[in-house]
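With one protein chain withheld, the remaining protein chains of the complex are depicted in position.
Here the chain labels run A and B in written order, and each chain numbers its own residues starting at 1.
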Amino acid sequence: MAAKRDVRLTVNGVAYEASVEPRMTLVDMLRGELGLTGTHVGCEHGVCGACTVLMDGRAVRSCIMLAVQADGAEFMTVEGLASEAGELHPIQQAFIEERGLQCGFCTPGFMMTIHELLQETPDPTEEEIKDALGGAICRCTGYESILKSVRSAAKKLQALG
Amino acid sequence: MAFEFPKSLDDLPVSKVKWVGKPVNRVEDPQLVTGKTEFIDNVTLPGMLHCAILHSPHAHARIKSIDMSRAAALPGVVTTLTGEDAERWTRPMYTTPQGWGGYVLATDRVRFVGEPVAAVAATSRYIAEDALELIDVEYEPIDPIVDAFAAAQPDSPKVFEDHDDNIMYQRIFTWGEVEEAFQKADHVYKESFRWNRVGANPLETFGIISEWDIVEDSLTCRGSFQTPSFMAMGRAATFRLPSNKVRFIAQPHGGSFGGKGGGRGTDITLMLSRKAGGRPVKWIEDRMEYLSSGGSQAWDRHYDVSIAVKDDGTVTALRVKLLDDMGATAEGFGATGAVKPMASFTGCYAIPAAEYDLTLVATNKLPVSPYRGMGPPPHNFVLEQMMDIAARDLDLDPAEIRRRNFIPADQFPYIIASGNEYDSGEYEAALDKVLEMAGYEDLRREQEEARAEGRLVGIGVVSTIEPGVFDWNAYTVIGTAGIGIPEGVTVAIDTMGKITARVGFALEGQGQYTVITQLLAEYFGTELEDVRVVHVDNLSAPPNFGPGGSRLGVAITGAVLGAAQRLTEKLTKVAAKMFEVQPEDIELLDGMLRVKKVPESQLSVRNVAAIMLNRSDMLPPDVDPSPQATFAWTAPDRVEPDEQGRVKSYLTAANACHLVMVEIDPGTGKVEILKYYIADDCGTRLNPANVEGMIQGALAQGVGAALLEEYVYDDDGQLLTASFMDYLLPTIHEVPFPEKAALVTPSPFTPLGAKGAGESAIHTTPAAIMCAINDALLPLGVRAKEVPASPNRLWKLIQGASDQ
Partner (left out) sequence: MKPVSFEYFAPTSVADAVSLLQEHGPEAKLLAGGQSLVPLLNMRLARPTAVIDVNRVEGLDYVREDGDALAIGAMTHQRTVERSELVQRVNPLLHAATRLIGHPQIRNRGTVGGSIAHADPAAEYPAVALALDAEMRIVGPNAERLVPAADFFVTYLTTALEPTEMLTEVRVPALPQGTGWSIQEMTRRHGDFALAGAAVTLTMDGGACSDARIVLFGVGATPLRVQQAEERLVGERVDATLMSEVGREIKTSIDEPLADIHATSEYRRNLAGVLTERALVEALERAA
């Protein structure tokens, strides 16, 4: 077995240090070593999007990155969306109000993807939304309510300025 | 005491309905959107080990030897398991039909690619998977039996040596004067169809943590169980343990759709835990395992169908011959999917006679599992194609032929030829609604114009039934036992007046906890925040089954209303004593227990509950200090089937009418959905947003089944679709967002008039899309008879037409 390596990273503003085997995937480290279990695993081969997190602001699939590659990077996961006081992020509120989820297993990945989208495109068109979400699988909702959630979240965020 | 359930929302004890029937936000969601919900893979127990399972690479082979020594010696591996352990400790798997299975780990033979052969428990999943590579198995391959027709031949090689052939079940059900109807028919139409394997694929696969307490020989399993109590009972039988020593804790899970699977993984982890001295053993099925060896596959069907039709388009008889490829064993209740179509055999139509010639055959493929809809979606697909074939030949509009055959609204409750009873319906109204929404005549004109330009544009109009609220008696014919499926809840009010409902099923996505919350807040006049739903293990829960067969919404509504009524009876006695009147003089309204004739004399539910708990001196002698009640609901009036399998099985019959317009690209064969309209009638909608969610989600699965999803095996029985790169789930780009209308024809048989609505559009969408595709192909004179209608298949059809 290859020697473990130290990884230092920031997740949701908190600095972490972990010692991992090089072969460990990023999502296994986030969930297993750091206890951040809000990010889910649906396929482990990069197709479903459940494991999507933000790395230095970019939506990436944490099942097809190695944990060791995270060294020095800044991450945001679903746990970082709500405020410390528990106030939900507008994207979370929108998902609740528009029924953007059923089982909720895909939801963290979708929300992180949407977070990236709305940072860059505050008022996305339907095509832009579909383009951003096209790589994420939801087996429950049939996507319509997720699309509505994005629109609603965009409005909420714009209202906040 | 017979219970009088409120028949409609007006019968609830409130002056104005506040919660039920409203699209209130779900109580499940705040936890889910913050990533706090405890899915099984989020749970870690002290000393926990990780299991990995070695799966057969062969479709059919004898196992000559298994050597675990190298694997066992790998540092980090704590214990290993093979079929020998399974033989020693378990009974062979329970199957329906009976006698078509082996042990949870292969013993002498493997019968499908993916069959579990051995397992290890190690300190990490990584090490456990390393250990799998050190297991030495010597196989002697046998020719696999892959083709269903060949397998069904009497001289076929056999999947199970101890059976005479590969026929798991064969029977012809005849309902009414079928032969006569065909003889007298003005027209007889025949066609063959193929439905390829599709399946559930919840985004979360199956997962479990098992503990075998080796001191008291008791089991504790936490996992993503769709039906925890049922699984617990199965383990007691498998391991010959007293059932009260088997504790199952269902974690919330990421969808199931009937295909969560998990039976084998459960038993394997339990035995590993036993061998590891009782340490908890976790197994998270990975996606490739799910696709190749989990509860992932369903409905592998070959159909020959004929209908007898009169000149005016009236269908007088339906004959369906089905060869259903069950895969290697009959574990996991996959066979129920071939029987359920009997609950809605003739669809929305008043077809007086029908015949079902059913053969279930074993092959060397993954055993099939249940999947949302449980079998009718392919049946509906073939029935609806036949309706269109008849319409075309008789020069009737597809909408018109359906209209002529609908069961009229004034004939409900209506018993269909195959014996099930439909509770209520307004099929013509639903059709009219859809035609109106779509602007049907204009659409047909649009289609004409498109055709004139040489474009392949088609419209499908399809109406289907969703049988709701299943009962075991639906499956008596293939050997399931029992009548009735109790679904229970305990409702408790505490000293602060807060209400807790305890149920035996965990979150799965349908929003039932929200429905329970709405019902209780309504019944006792509280805010939604005052109600909390918790799930408890099988040993603590009232009798329960969980979601399945579009029944939980109705069943849990019955349970909640029953428990609420029981609890109210207790509260009423206490209030009567306080006001010194008789219990009959007290009524519950808007959360107050009041004297009917003196409404000012009232006490809140909360106060009465507090009195019960804290002032024993004020209690009537026949009331214990416990403001709690339990009720388990099951469908009334269920009996055994008759000699032709006819039975009132599913209590409700929801109806949907879909209209879809598609265009096929003749160059590529790719289908684009241009327009989609739905009118859906599932009776009273307890939470309309929940219902809408079920429709849209099931529609997506229907689109997948019709156009994208397919498990493919090659001639050697190797699965070619073992990843999400090849098993194609629809994405946001492929799923249409239809215009939807709600019709409400309440069920006369259920509490509040709700119908089973969880399976929803998957019953209709594949049929509707295929009808539209065939409408588009009409000018070419070819017909798509295979699902999914992949671009390659459609292109080939179109090609064939132009080659002629």
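Everything below uses one rule, namely that contacts are C-beta pairs under 8 Å (C-beta built on N, C-alpha and C of every residue); 3 or more make two chains touch, one makes a residue touch a chain.
As the structure is a computational prediction, the values presented were derived from the model and not from experiment.
Student: Just to verify: which one of B:Glu115, B:Asp267, B:Glu734 or B:Asp775 makes contact with the chain not shown?
Tutor: Of the candidates B:Glu115, B:Asp267, B:Glu734 or B:Asp775, B:Glu734 is in touch with the missing chain.
Student: Touching the hidden chain in the complete assembly: which of B:Pro46, B:Pro242, B:Gly454 or B:Gly667 does that?
Tutor: B:Gly667
Student: To test your reading of the contact rule: which positions on subunit A touch the chain that is missing from view?
Tutor: Missing-chain contacts on subunit A: residues 1-2, 5, 21-23, 25, 28, 44-46, 49, 52, 58-61, 63-66, 68-69, 113, 116, 130-132, 134-136.
Student: Contacts of subunit B with the missing chain: which residues?
Tutor: Where subunit B meets the chain not shown: residues 125-126, 129-130, 286-288, 667-670, 708, 710, 712, 720-721, 723, 725-726, 728, 730-731, 733-734, 790-792, 795-796, 799.
What we mean here is this: only the chains that are shown with their structure count from here on.
Student: Whole-Å distance, subunit A centre to subunit B centre, using C-alpha means?
Tutor: That pair's centroid distance is 30 Å.
Student: Touching subunit B in the complex: which residues of subunit A?
Tutor: 21, 23-24, 31, 36-45, 47-48, 50, 77-79, 81-82, 88, 92, 95-97, 99, 101-108, 111, 129-130, 133-147
Student: For the complex, which residues does subunit B have touching subunit A?
Tutor: Where subunit B meets subunit A, its residues are 25-26, 28-30, 32-37, 39, 41-42, 126, 200-205, 253-255, 257, 284, 286-288, 507-511, 689, 692-693, 695-701, 723-725, 729, 731-733, 735, 737.
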